[in-house]
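Here the complex is missing one protein chain, while the rest keep their positions.
So, chain A:
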Amino acid sequence: MQKSVFFGTFAAAGLLAGMASAATLEDVKARGMVNCGVATGVPGFAFTDASGEWDGFDVAVCRAVAAAVLGDGKKVNFVPTTGKTRFTALASGEVDMLARNTTWTYSRDVDLKFTFVGVNYYDGQGFMVRKDLGVTSAKELDGATVCIQTGTTTELNLADYFRINGMSYEPVPIETNAEAQQKYLANACDVYTTDASGLAATRATFETPADHIILPEIISKEPLGPLVRQGDDQWADIVRWTFNVLVIAEELGVTSANVVEMSKAPTNNPEINRMLGTEGEYGAMMGLEKDWAVKAIAAGGNYGEIFERNIGEKTPIGLARGLNAQWTQGGLLYAPPFR
């Protein structure tokens, strides 16, 4: 009957829509691709290289997850999102995870119903100005015109900072990093403010980076990290532990160069053995292959390797490890034990 087909379709569509929020792992496996939301273009963090391939510090997290789940770091469908569109993309299921310098905040975690799986970069909001302005401190910025990316935590921090310090400013809200950069370079705003790592990354692309300084004040805590939808704990665990494995690998000296060698036979370190699947059945606990961690590490290297290659001191971005060093090196990077 015509009628039953019609209602059948409705019922099926309703069921599918209901199920889309759970069992992301099944969806990803069926699709053969991880849909990963990244920034529209931040040098060092998420950008397309000369050959059109996505690369960067945040992109590496997506690739590691794809490698852990599907065995191939290339099986990622990158979805560029702006500060404004990112949460809608994740909440609606357009992407399976976000890895785009997004600050972990209370309301995002609790009210927006997301789960932050960790912090891949400890950052803080800073200010960049032209050197010839003669400004040496953020306290001297009273009356300045400030370019901000709209829909970000920086926007709110900025308002708080100027209010607390009794200063006024003229906000120029801009949609993307590129547009804000163009305004700042044209001197249509005195100050560009965003996370200090973003400022360093942006400055690295300027013709004369030395003409611009990043003011010493860091006015906020910006723990940036990957996040997933709340309610699918299995998928959250997968993304969380893929990231943790990259951190543990650095701590234990497992690199992209030696990981395959180390995974062939048990080593004398039981934590490495458990992680690389030569001891116990840890992969199966999450619904993954035995060697998921091996593939994740082999895809782009451990946390340290990813950092050095994309944003480290030898790159044009030139960020020091600072807070992002391992806890054993005086930093904040501390992954729970793999056992």
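The rule we apply is simple: a residue touches a chain if its C-beta (ideal position, glycine included) is under 8 Å from a C-beta of that chain, and two chains touch if they have at least 3 such contacts; residues count from 1.
Simple rule for what comes next: contacts and distances are computed from a predicted model.
Set against the options "Dihydroxyacetone kinase subunit DhaL", "NADH-quinone oxidoreductase subunit N", "ABC transporter permease subunit" or "Putative membrane protein", the UniProt name belonging to the omitted chain is "ABC transporter permease subunit".
Between the chain not shown and the residues A:Asp27, A:Asp96, A:Asp123 or A:Asp190, the one that touches is A:Asp190. Summary of contacts with the chain left out: across A:Glu175, A:Glu217, A:Glu289 or A:Glu308, the touching residue is A:Glu175. Here one chain is not drawn; of A:Glu26, A:Glu94, A:Asp160 or A:Glu261, the residue touching it is A:Asp160. Contact with the omitted chain, checked across A:Ala23, A:Leu112 or A:Ala325, is made by A:Leu112.
Within the set A:Phe87, A:Trp235, A:Trp292 or A:Phe338, the residue that contacts the chain not displayed is A:Phe87. Mapped onto chain A, the footprint of the missing chain covers residues 10, 13-14, 17-18, 21, 83-84, 87-88, 91, 107-108, 111-113, 133, 141-145, 150-151, 155-156, 158-160, 162-163, 169-175, 179, 182-183, 186-190, 229-231.
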